[in-house]
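All protein chains of the complex are present and in place, except for one that has been dropped.
We call the chains A and B, going by the order they appear; numbering starts again at 1 in every chain.
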Amino acid sequence: MKKYLAVFKINLLNSLTYPAELVTRSAMILLFMWIFFQLWRITFTAAGSDIINSLSLRDTMWYLLLAETLELGRPRLARVISEQVKDGSIAYLLNKPYNFLLYQLSSGLGESLPRMGMLFVLGGAQVWAMAGPPPDLVNWPIALVALAGAWLLHFCVNALIGLSAFAVEEVAPFEWIYQKLVFILGGMLIPLDFYPVWLQTIAKSLPFAYMMYGPARLFVQPDPVFFTQIILGQLLWLAVLGGLLVLVFSRGMKRLAINGG
Amino acid sequence: MLRELKFLLSLWKTNLAAAMEYRLAFFSQSIGMILNDAVYFVVWIIFFDRFPSIRGWQLTDMFIVFGISASAFGLAGLLFGNAFNLGDIIVKGRLDYYLSLPRPTLLHVLASRVVPSSFGDFLYGFISYFASGQFSMGGLGRFIIAVALAMTVFLAFLVLVQSLAFWMGTGGVFTSMAINAIVTFAIYPITLFNQTAKVILFLVIPAAFMGAVPAGFVKGFSWSTLGLMLLGAAGFLTLAILVFHAGLRRYESGSAYQTEV
Partner (left out) sequence: MPAIQVTNLTKTFRTKRKAAGLGASIRSLFHPEYKTIEAVRGLSFEMESGELLGFIGPNGAGKSTTIKILTGILFPSGGEAKVLGFIPWKQRQKLAYHIGTVFGQRPQLWYHLPAIDTLILFGKIYEMEDRETRRRIAELAEVFEITDLLETPVRKLSLGQRMRCEVAASLLHKPKLLLLDEPSIGLDVVAKQHIRDALREMAKQENVGVLLTSHDAGDLEALCKRVIIINHGQIIYQDKVSTLKRSFLNSKLVEVRYAEQIPTGFHIEGTETLKVAKERYGVKLRFDPRITPVEKVMVALSAAGTLVDITVSDPPLEEVIAAIYKKGASPSPLLERGTG
């Protein structure tokens, strides 16, 4: 356990050592939040109402902030892992006395925690100024739990995409499409609540909603029933995707051992 | 002028040959990009289904603006692919290669690479225009002109931003942020923005020249719009060339920011 903590720490420190990168990414969230605000402000005005599908403008903005924080802050593991597979450096990582997947998990976490922190703080300041104060403090721990679950789900999918480099030449297209599916079915650019009902049903039966919509929505309007639904959904999908990941990984390892890498 | 054109043509031919060495990657990335763009666009379909008009901007406008931006982006990647990693080339001292050859440096650098997925973006733009419901043969002609001019502005912006590498050693993250910024602003409805913001979109991050203005031209011919597009293209291109060469002088003095001595 200690070694993973060490890996986590070193990635954390690494993130902080090159502030230029942190700052640049943070500038992106400021940009997006600003554009979103223009879009939704005008949309709410045009719709002639303060509340759309039980969300206010302020709610929508904080929803989007959390979604963007996760999206911009999560580590690009698919690319990292696929490159390790393709150039064979995965062999070095596999020779070490730790579990490859746990290693990637802790390094990814170390990298993305400070990033998400900074994104949230900067973006949050901006959203506060534009749309109003953040949700009650009570909501935060609830959202945080769901956020952790969502992060893990992203991790599983990204690792799977990265490992598909064993079978496919190009993983980038998978990465792009996955991201776009999260956009649509995870309600990243538009809260799922605004979708037509039939689409909402579909979205909620897929993992994407639990990767994005779940934590973001809980952040602005926590609800014990909803919370339970989200957590259960996350656990379910974690079991499925996590199980798939472990399976694919061990298969890939066997193949690597046979082919010699 | 003619000499350089002949040179460009043979450079593009060589690029094509190199891309065909990896036919599979080229086509799979292109197809992946078409899917990526299409899936992303679905978000807007959902949006406009719920909120049909944003201060006059409608789904059909979205199709056109998306189309122009995608094709301009794709064309830039096909013909001048190194525009996306010029900063990197500068910082790693790889300009030396181009400097020791008797052809104009900027042109040579930019045209020496093809981004494989660009073909997908380029095609998708046309598909999007066909699907817009406003397609016409005349419109197609205007679309092509619009794409060429939008590409010019986009290229110029990329060169401008990455020429900062001569002074500040800015690398990949900064570049991708700039690209994100201009593309995002280009495709979001221009009706969202007030006067001040519009000034920025014309003079600083020229997204207006990559989206709204060419879209207007495609919808209906107008001398003033054409004039505006030409002015934007010429203006930014000139600025980009000037700044790049100023940076180049710095590079040749040895005081540029280089990671290798």
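A few comments on the model shown:
Just so it is clear, a residue touches a chain if its C-beta (ideal position, glycine included) is under 8 Å from a C-beta of that chain, and two chains touch if they have at least 3 such contacts.
In this text, all values refer to a predicted model and were calculated from it rather than measured experimentally.
Interface note: of B:N194, B:S224 or B:S253, the residue touching the hidden chain in the full complex is B:S253. Take chain B: the residues that touch the chain left off the picture are 3, 6-7, 10-11, 14, 17-18, 21-22, 94, 96-97, 99-103, 252-255, 257, 261.
Methods note: only the chains that are shown with their structure count from here on.
The part of chain A that touches chain B in the complex is made up of residues 20-21, 24-25, 27-28, 31-32, 35, 38-39, 42-43, 46-47, 169-170, 172-174, 176-177, 180-181, 183-184, 189-190, 194-196, 199.
Taken in their complex, chain B has these residues touching chain A: 24-25, 28-29, 31-33, 35-36, 39-40, 42-43, 46-47, 49-51, 53-55, 117, 170, 173-174, 177, 180-181, 184-185, 188-189, 191-193, 197.
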